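Omission of a single protein chain aside, the complex is shown with its protein chains in their original locations.
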Amino acid sequence: MLENPGWLFVGATLLPLVSFLLLLIGGRHWGRAAGWIATAAIGAAFVLSLIGATLYLPYSGWFAHHHHGHHHSAGHEKHEQHAGPAQKAGHEHDHEHVTLAQREPGVPPWQGGLIWAKVSTGEPGQATGLRLGFYVDGLTVAMFVMITLVATLIHIFSTGYMAEELQDEVHDHQAHVVRAGRYPRFFTYMSLFCFSMLNLVLADNLFQIFISWELVGICSYLLIGYYYERRSASNAANKAFITNRVGDAGFIIGAAILWTYCGTLTLPDTVREQRNAKGEVVRVVEPGLFSRLRMPATDSHGTPLPAQLDEYIGNFARVEPISERSSGDAATRYRFSSSGPYVLLFTADHFHGEDLVLDDGISASTSPSATGLSVMPYWALVLAGIGVFLGCVGKSAQFPLHVWLPDAMEGPTPVSALIHAATMVAAGVYLVGRAFPMFTSEVLLVIAYVGAITLFVAATIALVQTDIKKVLAYSTVSQLGFMMLALGVGGWIAGLFHLLTHAFFKALLFLGSGSVIHGCHHEQDMMKMGGLYDKMKITALTMLVGVLAIAGAPLFSGWYSKDAIMVSALSFVVHYPQHMLLFLLPLITVAMTAFYMFRLWYLTFTGEPRDEHVYEHAHESPAVMTVPLIVLAFFSVTVAWGWPPWDAHASALEHYLDHEMPIYLHPDPDNRQVDKFLAPVRKYAEQPEAFPNVQLPEPHALAGLLALLSAGIGFLLATTVYYWGYLDPEGTRQQFASVYDFLWEKWHFDELYRWIAVRPALVLARVCRWFDLNVIDGLVDGSARATVRVSQWDGKFDLGIIDGLVNLTADVIYAVGAWLRNVQTGFLRNYVLFLALAAVGIFALVSYILALVG
Amino acid sequence: MSVGDILFWIVGLMTALCAVMVVVTQHIVRCAIWLLFTLAGTAGLFFLLGLDFLGATQLFVYVGGTLVLVIFGVMLTATGPFLQLRAGAGEWAIAIIVGLLLYGLIALSWLFADWSKLPESALPDDPRQMYHTEQLGRALLGDTSVQPASELAGVPGSLGAADKASGKLQEPPKRQASAFLLPFEIVSVHLLVVLIGAAYLARAKRKRVVVAPRESL
Amino acid sequence: MNNVGLTQYLLIGAVLFVSGVVCMAIKRNAIGVLMGVELVLNGATVNFAAFARFHDAFRVEGQIFALFTIVLAAAEAAIALAIVLNFYNNYLTVDVDSAEELRG
Partner (left out) sequence: MSIQLIILLIAAIVLVTFVALSAIFFIWLERKVAGRIQDRLGPTRTGGKFGWLQTVADGIKLLAKEDIIPANADQFLFRLGPYLAFTGSFLAYLALPFSRDVVALQMNIALFFMLAVMATEVFGVILAGYGSGSKWALFGGMREAAQVVSYEVPMALCVLIPVLTAGTLNLNVISQQQAGLFWNWYIFHDPFTFLAFWTYFTCATASCKRAPFDLAEAESELVAGFHTEYSGLRWSFFFMAEYGSMFAVSGIATMLFLGGWHTGVIPATISEWIYENLWPVYVVVSVLVFITKCWILVFIMMWVRWTLPRLRIDQVMTTCLKYLLPIACVLLLGASVLPLVWHTVFPGWVKLPFRNPPAYPAAPR
């Protein structure tokens, strides 16, 4: 098994599934044991992923760099370790017996899988099918460790938090019902949730991801609606589900487009085992989406592509048809042009570099008929990208579809923690990161702007929320916005880095709030709390750690990741000044983040208790809940540390990710495949000295400084208002009543949607109903009446003629029978006589026949 | 015309006559007596054929058992009017005609039958040299070696008999010999069933007298 | 037919058989019918015995079938009598013509 340690992760994925099945079958009788089973499963998964990670590290080249000291000089060994997928594809065909391990020293080919639905379109490069496979690279490993660790802690926490569900009668004070406890059911769902998320991370193709995607969706539905007796809970569940459907529609449209044009949904290159002509098993590299969409550096025979194509290598090879004949026709000849309406797809198994260039006076042109390559419209590619991103928007609650996340707070707090920290919302960001190479520049801009808007809007709303969990929810939305923004501006590392760190401190915060709520007997309104510090010290302190981390206080994990984001944004803005907002909005939001987080902490733990009742009954939570808090707190501080810790850019995790970056983002001079749109950004971010004409200080220093500054402002503001009490929040509220209401109403998003989505839907429904009642039913009734008429006639015919015949037959038979009755005298002796007669007859007959015969 | 033949003619005609008497007699009890003579006569025929065991069985089971039962039944049910239940003359006529027809056909077929198709056999003059019960018993117990092969096999015999020297089984005979163990068992089980069935059918239907409980004082 | 052989015995058997059939046909007394049955069976037995004697092939089979016939006849008689008694209990008569529910 260990010659392909990817199976470790498969195992880690399947463990929760097993526990899910177990609990599904017998869980309801096991009570507390159910919790332990689920926890054990996910814990074991964590252990497995840890082993897998340790096995992976040697591959990642991160050690090498780490001993190397400063990370800039790591660039050189980087790129040969990171020969791109297309190159892999290229190298494959001339020497086929090369084993996976030899093939790629840098990236571990920890992959495997099978095609469970064979789909053969017959065209070259499209003879693939729906795949069930796994592909483990650095990102997967990191996600696995993070998810399993956080999930394990949350499970442990839940065993304490959900304890009251163990009793036979649970009084639901919000739904005013008495119901049976659902402790095992909770863990059943949790296990399924974990399985889905892990499978999502493990998958190597969009379709499998989509399946897990939907599984995650249904799990969130089940868990948010866990207290389904409460109307609000069931509504929230529906809202989450439906909102996600919108996104998923986009997702599947995008996937469909890709499938149609590229003939595969597999993201990375996969290796198939085939029998060649000699009948021996050889490994063939099946080019994945990326290496089909982006032009490789070499053709499929390993010879480098001609120099005229340099500007297209590693990018989408846009072409325009030369001849005016019907475009898209295979025989058409195309000319490369940076604004061409088509994209060349490298789906062919074999193509020669020189075929791409025809020296008939045209700079560079090709005809698919010659190369066996195919083309797809550029707009379709953009649409696909936006579609997939729409899916991510839905899952990670980005700007238009963010409304479901706050309502999702109706679920039990550990669920919120899991959704917000490790699983669901992370999925969106993860997918953007995973599918990054397939996004065109337009899509990236969309991502960036969506992220920017989201983070700003969510932060503003978070400012005024009083429900402790709602605040955290909006903070999550805003943080996700940060990540999206980072990814959009090419800060691939920054986005995922923040995803990882955020997972820890957000889990910490949620569990902390959960502990508070638990301690206050399900009181969630911060206005009723206050002064809880001396009641629950551990919770308070650990939450303080979380607050500091999210606010981006130095030496806390949030600091490093947020810095990275700001750097990416800054360098992007420097290169594309027209998108200045993409830096300003996050900058302001950092301040707001610090503000509302500290507001939350002050309101909860400091000052005078504002509700005696709550205060008296408040108590510290049991160890099962506090221990995870402490563990998470520890990680929230140290997860991003590197050496030296005070260097914001020495974070080990960041550099680890640095080595997992897609090839197209490496700004090295000799990397031909670099992305033309983002390369300068990355380059500037990493080697500002290469841009002498930019009149700005070194971006890291500048971005870090500004971020810290604004965070400090936010912190001071919060402290003055809610701790020292110099400013009276009430007064402020009256002053800016309109703004306050606007924020309190969450920018009226719900009303908006009610107007533009719900109401029209209802109206439409009414129209349909009317249509149904009058037209459809009218038709149906009409046909029914017609049928009645016809059948009346038919009936007459039936009665008259058919039955007439039948009855006639019957009567005849009856008559015959009545006549034959006389034979049946019922006298035993007559029967005997008949028997004897028959015997005589037969006897005579037989003897007569025999006589005839001879 | 040997003594045996004379005896045969005497016994045989007596039997036939008694059989006819059974038919023509109206009085049921006398019918029974004629039947008794018929059966006894049949037994006599068997003895003449040298089938002592068969004859004895006929006497023991039929005459001594079955017929007693029949007469028992007669006496149980023979109250005045039923002694003389007459059939109509028409029925008589039809029955007799049919009977004669049947007999004629059978007799003709017997007379014109050609038995040469049956395997030839040298029959010893004294029939009693030919059979003894041991053979019969062995055959009933399924020993396929005792009997010559025949068409009228009851159940196909399992295998040829084992020769004593080497415990090897010999080749089964060409024409499958018959073993009667299975029919024997079936018949015995059948008898048991009949026993129970008869007991069930003939049991007297008694009315159960329900004694009303006396109410306590 | 000076010399007695198979045929003579078969003829006697035939007499028994036919008279049994006729007996069944014309006896109105249930037990009379039963006697007819016995006669028929005897006819068959005689045939078996005759074959057993006069043909080597049936030496054993003939006897054994005759034995089975006798035994089964006994069984049949027992059942038949039981039926007759039941019949008598129900109808207070043994006239088989009074049992005619099966008349068409």
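We just call them A, B and C in the order they show up, numbering each chain from 1.
FYI, a residue touches a chain if its C-beta (ideal position, glycine included) is under 8 Å from a C-beta of that chain, and two chains touch if they have at least 3 such contacts.
Treat the numbers as computed from the prediction; the structure is a model and nothing was measured.
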item	value
Among the chains presented, those that the missing one touches	B
Contact with the hidden chain (one of B:L17, B:I33 or B:A107)	B:I33
Chain not shown: contacting residue from B:F53, B:W110 or B:F180	B:F53
Absent-chain interface as seen on subunit B, which is shown	2-4, 29-30, 33, 36, 40, 52-53, 55-60, 63-65, 67-69, 71-72, 75, 125-126, 128, 132-134
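Definition applied: only the chains that are shown with their structure count from here on.
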item	value
Rounded Å distance between subunit A and subunit B, as computed from the means of their C-alpha atoms	92
Interchain centroid distance [CA atoms averaged], subunit B/subunit C, Å	8
Sequence positions of subunit A contacting 2 or more other chains	829, 833, 836
Where subunit C touches two or more other chains at once, by residue number	21-22, 25-28, 36
Touch list for subunit A against partner subunit B, complex	829, 833, 836-837, 839-840, 843-844, 847
In the complex with subunit A, residue positions of subunit B that touch it	87, 91, 94-95, 98-99, 101-102, 105-106, 108-109
Complex contact set, residues of subunit C against subunit B	2-4, 6-12, 14-23, 25-32, 34-36, 38-39, 42, 45-46, 49-50, 52-68, 70-79, 81-86, 88-89, 93-95
